[in-house]
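Omission of a single protein chain aside, the complex is shown with its protein chains in their original locations.
Moving on to subunit A:
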Amino acid sequence: MVKDTCPSIKNILLLDSEGKRVAVKYYSNDWPTNSAKEAFEKAVFTKTQKTNARTEAEIAMLEGNVIVYKFVQDLHFFVTGGEDENELILATVLQGFFDAVGLLLRGNVDKKEALENLDLILLCLDEIVDGGIILETDANVIAGKVASHSVDVGAPLSEQTISQALATAREHLTRSLLK
């Protein structure tokens, strides 16, 4: 019996308060079709919706998976791992995702803001886990990688617009404020 030794993430879900997808990313083949994925999301949502996961991350088991989750406003964050996964590693990933989204949305974490900045959310997912393997768990680093817009040293300065420069500046400011 050789346990899969590297910690792995099966999926990361960001759902709204009705269980609809905002952004999801699956890394394992446990849910091969879209309908299987939707069924899983529905089961997860139904099982967790009545719990209070607004101050501390909560945890549940479902279909032989461990799910850690946290809610804020009308957004529900989930991270799923295998039955034998170290729960605290999953919780660290969840916290990294949760805090990074908070930084990227400048504290206005709700569904509307998340959809308006969906590109940032998707990039954020891309920076946290690659093919199931944890890439980064530090929210500041994740948000920094996602938001490091337009500092292409190779690009001529003229291509950087004022608004982009402002955005970068604001980014740095909020990050230092939110720390």
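The rule is short, and it goes like this: contacts are C-beta pairs under 8 Å (C-beta built on N, C-alpha and C of every residue); 3 or more make two chains touch, one makes a residue touch a chain; residues count from 1.
As a convention for this text, contacts and distances are computed from a predicted model.
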item	value
Choices "dolichyl-diphosphooligosaccharide--protein glycotransferase", "Ribosomal RNA-processing protein 42", "Coatomer subunit gamma" or "Exosome complex component RRP40" - which one is the UniProt name of the chain not shown	"Coatomer subunit gamma"
Residues of subunit A in contact with the chain not shown	1-3, 5-7, 17-21, 23-24, 34, 37-38, 42, 45-46, 49, 51-52, 56-61, 68, 73-74, 86-92, 110-112, 115-116, 118-119, 122-123, 126, 130-131, 133-137, 145, 148-155, 159
